[in-house]
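Data first, discussion second: the structure below is written as structure tokens.
As you look at this complex, bear in mind that one protein chain is not there, while each of the others sits in place.
Going in written order, the chains are labelled A and B, and every chain counts its residues from 1.
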Amino acid sequence: MNYEITQVPERTAKPRESGFTMAMDKGLSLREAENFVEVSGEFVDIVKLGWATSYVTPNLDKKIAIFHEAGIPVYFGGTLFEAFIVRGQFDDYRRLLDKYNLSYAEVSDGSIDMDHELKCKYIRTLAEQVTVLSEVGSKDAEKIIPPYKWISLMQAELDAGAWKVIGESREAGNVGLFRSTGEVRSGLVEEILTKIPFEKIIWEAPQKAQQVFFIKLLGANVNLGNIAPNEIIPLETIRLGLRGDTFSHFLDTKSLEKLV
Amino acid sequence: MNYEITQVPERTAKPRESGFTMAMDKGLSLREAENFVEVSGEFVDIVKLGWATSYVTPNLDKKIAIFHEAGIPVYFGGTLFEAFIVRGQFDDYRRLLDKYNLSYAEVSDGSIDMDHELKCKYIRTLAEQVTVLSEVGSKDAEKIIPPYKWISLMQAELDAGAWKVIGESREAGNVGLFRSTGEVRSGLVEEILTKIPFEKIIWEAPQKAQQVFFIKLLGANVNLGNIAPNEIIPLETIRLGLRGDTFSHFLDTKSLEKLV
Partner (left out) sequence: MNYEITQVPERTAKPRESGFTMAMDKGLSLREAENFVEVSGEFVDIVKLGWATSYVTPNLDKKIAIFHEAGIPVYFGGTLFEAFIVRGQFDDYRRLLDKYNLSYAEVSDGSIDMDHELKCKYIRTLAEQVTVLSEVGSKDAEKIIPPYKWISLMQAELDAGAWKVIGESREAGNVGLFRSTGEVRSGLVEEILTKIPFEKIIWEAPQKAQQVFFIKLLGANVNLGNIAPNEIIPLETIRLGLRGDTFSHFLDTKSLEKLV
């Protein structure tokens, strides 16, 4: 940090089990990836190449190399996994992970209809090759999953070998954990937390109000994902109680008295 | 493309008559223009320098050169044409196109009140100098043009020598083809398509839901415009059925069965 301020919550250090930030790259150029690493590299634990953007982005191997040299792992968005699965190309997908030297992969079923036993089998198989992030929740706003089901799906996927589970929200933050307005399904979140340890969950929270909700509920070191590259620095200030939204949250009572 | 996936719709190749993407630059720096060309150059058919941003952007000639060297034509937004016309400076405008070595120009009347005969005369005159894109639709949300009028205006402008006609939406996608909420006027679109060939129309569709609407209606190779530079890669994945929104659209029925 550039200077000293008191009463700032302690952040975990890399490699982080909690306080983890996942950024979403939806098509950065090489220089933009370098800019991103310069400013936000310290605060980003992993980069997701959003959905199947890796299929069309030029210079993919060079971009992955920029992140890897900065010590930031990269993985393909779950939609790419699903695109291979639905086409019967799982073996191609496994080879693709090796081709790009990736050590993380996402298993999801946000756009496909897949038996949960089969999803867990994919998690088990991929977990022998890479660290698996599995995602729960549909991209279809009309498919509402009740809280007890979120819990049982998450638990089964962790049992199958997922390192962490991701709560779905899309790039826009308007499905899954959230209502179409972006409002958090707070009852759902609280019920999930009665059963699943908070450090095992990455909450996709692209909107500022969503990030603020989770930080106020779970503290500076909650795991958050789908953060746009230019929102990493703002998010870090929210975690530290240094933006208006969480300004008072980490201060002691005396500091909050009226200044006269 | 970086790897093989089956059941991906075939895209047209440059120079494209359909499947055309028009990007909007509203003030990129030289390095940002280079970044853009690196990532999105293959997928962009033409760059519009939005409205009159070219009046104030520094290094204009160098920026145009970056796009031209990448084989991407550049044109000034229609509002600049209108700004010259309303001031009686049409000859200055024609000289300006030559000064910057531009081979495309837009003729529009989104902010001015102009007799349609006169608009068509400008199209005819400019068509002797450059390839003309003409735009139909007002930037004023309260000026609703009925569908039969859209059709007759578009047909007259094509007859006058416009290469393609553009459906107005503004940078925000909230007028013309769309309601103030961004929702597509789908009846209008369908009625236009009964009379005007789809490859002659460029639909301004800056919002993702608008792009998805047109791709579902008209396929991967619909002409779309007013795409922000950092949305070109995402749009390409939507065209290819590789983002959640169109994930199932291009798949054969068998692929869509529940995976067990």
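By our rule, a residue touches a chain if its C-beta (ideal position, glycine included) is under 8 Å from a C-beta of that chain, and two chains touch if they have at least 3 such contacts.
Since we're looking at a predicted model, the values are computed, not measured.
Residue-wise, the contact with the chain that is not shown comes from B:Thr79, picked out of B:Thr21, B:Ser40, B:Thr79 or B:Thr237. Of the listed residues B:Asp113, B:Glu128 or B:Glu142, the one in contact with the hidden chain in the full complex is B:Asp113.
Among A:Arg124, A:Lys200 or A:Arg243, only A:Arg243 touches the chain that is left out of the view.
The set of chain A residues touching the chain not shown comprises 1-7, 31, 34-36, 38-40, 42-43, 208, 230, 232-234, 236-237, 240, 242-244, 247-248, 251, 255-256, 258-260.
Mapped onto chain B, the interface with the missing chain covers residues 26-32, 50-60, 79-80, 82-87, 89, 92, 96, 99, 110-115, 118, 139, 170, 172.
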